[in-house]
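To start, the structure itself, in structure tokens.
Removed from the display is one protein chain of the complex; every other protein chain stays in position.
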Amino acid sequence: MNYNWDWNIFFKSTGIGSEIYLDWFISGLGWTIAVALVAWIAALAIGSVLGVMRTLPGKVLPAIATAYVELFRNVPLLVQLFMWYFVVPDYLPEATQIWFKQELNPATSAYISVVVCLALFTAARVCEQVRTGIQALPRGQSAAALAVGFSIGQTYRYVLLPQAFRVIIPPLTSEFLNIFKNSSVASLIGLMELLAQTKQTAEFSANIFEAFTLATVIYFVLNMSLMTLMNLIEKKVRIPGMMGGAK
Amino acid sequence: MIRFNNVHKWFKDLHVLNGIDLQVAQGEVVVVCGPSGSGKSTMIRTVNQLESINEGEIWVDGKNVADPKTDLNALRAEVGFVFQHFNLYPHLSVVDNITLSPIKVKGMDKAAADKQAVALLERVGLAHKKDAFPAQLSGGQQQRVAIARGLAMEPRVMLFDEPTSALDPEMIGEVLKVMKDLAESGMTMMVVTHEMGFAREVADRVVFIDHGKIVEQAPPEAFFKNPQHERAQQFLRQLLTPMS
């Protein structure tokens, strides 16, 4: 095919101020990381609480957590994003609404929406991993902890969760990578993260393949770094004398 | 020290504890035996409420354990429990297994807890393993650590739920020795076990339980020589000639 390759495109002017196309990719990567990391930390916290709730005795708390998981796992991510960006703000008090929609920088309000959306969506998935991790532990562990006088909270904090998290590092790694990939939905509400900047570069320069190739390479390197990081963590917390975590 | 008053428990339709009455005095060592499924493990687990009961009362050190007003966590801190499968915390080193609850439940400072842990490990003959992890120990060693862990809370009673039945035969002796030393130090103990040698040598009393009922209790001499109840006779016969 007669495609006109130009790998120097990234160093050429975008025609806007003094920016070159590479600047767009760098800023896009910055937004992608800012969205994914913050959403991930929140998802991990919320998901852990929910995961613990699902394993507690009694009926009410597990039911609440189960309902949460069903809701947030089964509604498509895009629909949820539009809810958080277009629908929910309309139900805020008048003054907050004006602040959110008009006074706040649009990038900031889009950022808030997408972080809330990804955090709550991913929390449902983290919840299931945490629940599985806890349920995979021998039942004797909680009995042993309770028998020495630990409260339920202490039992989870000192005995069950440290083991459960070791077990679920591999699936959590994949959720961690997913949140980076899912962060590209932000482009649909106008947040100029990596994918949005890639599309913009493709449109403006008409060097479509170069733009998407660079994006592929960036996502690839990003994912490899995250995987290396998680592998290091997994090695560091590995229990001596055990293969592949607590069982 | 421990008193059961007409205790009943059901698992759905199964009547696992059917009117248990039992007293264990301070300093007494009571061995509980009976066929599998007789309810003996359930019974010992009700003492610190790892199993709840449906009817009756259990008093431990003057507190009614089934009373919702009783602080169960405080009660459990005074009752040591040793499990069949040891249940050490696999993610913690031996010394941390022992110090975790003194530090977190009693608020002991770490240096004191460590010192106490080392002393306890010496007592069970494992001081050299203090930095090992459970998965690096044999079953017998793990069970000795578990006993040290129970003792670290300075309990007034120690409960043992089949402490040697998950062990290879050559490791049973080292655990029983630790238990014997403990009994000789004056600890109140309730032990579910099939180790009749231990019962004969160490126990003050043997309790035989079948179908959720205590059918016979007697000093070991009398129980082994001359069991009264037909089920107990049968049980002892089977235990002594396991191949038949």
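Brief remarks follow.
Each chain carries a letter (A and B) given by its place in the written order, and its residues are counted from 1.
Keep this in mind: a contact is a pair of C-beta atoms (placed from the backbone, for glycine too) under 8 Å apart; a residue touches a chain by one contact, two chains touch by 3 or more.
By our rule, contacts and distances are computed from a predicted model.
Matching "Xanthine dehydrogenase family protein subunit M", "Molibdopterin-dependent oxidoreductase YjgC", "Polyamine-transporting ATPase" or "Amino acid ABC transporter substrate-binding protein" against the UniProt entry of the left-out chain gives the name "Amino acid ABC transporter substrate-binding protein". The absent chain, not drawn in this view, touches the displayed chains A throughout the complex. Screening A:I41, A:L92 or A:A107 against the full complex identifies A:A107 as the residue touching the chain left out. Looking at chain A, the residues touching the absent chain are 1-7, 14-17, 86, 90, 101-102, 105-107, 109-110, 187-190, 192, 196, 199-200, 202-209, 213, 216-217.
In this text, only the chains that are shown with their structure count from here on.
Note on chain placement: the centre of chain A and the centre of chain B lie 47 Å apart, centres being C-alpha means. Chain B meets chain A in the complex at residues 48, 50, 73-81, 83, 85, 87-91, 100-101, 104-105, 132-136, 149-150, 153. Taken together, the chain A residues at the contact with chain B in this complex read 138, 140-141, 143-151, 154, 158-159, 162-163, 166, 239-242, 246.
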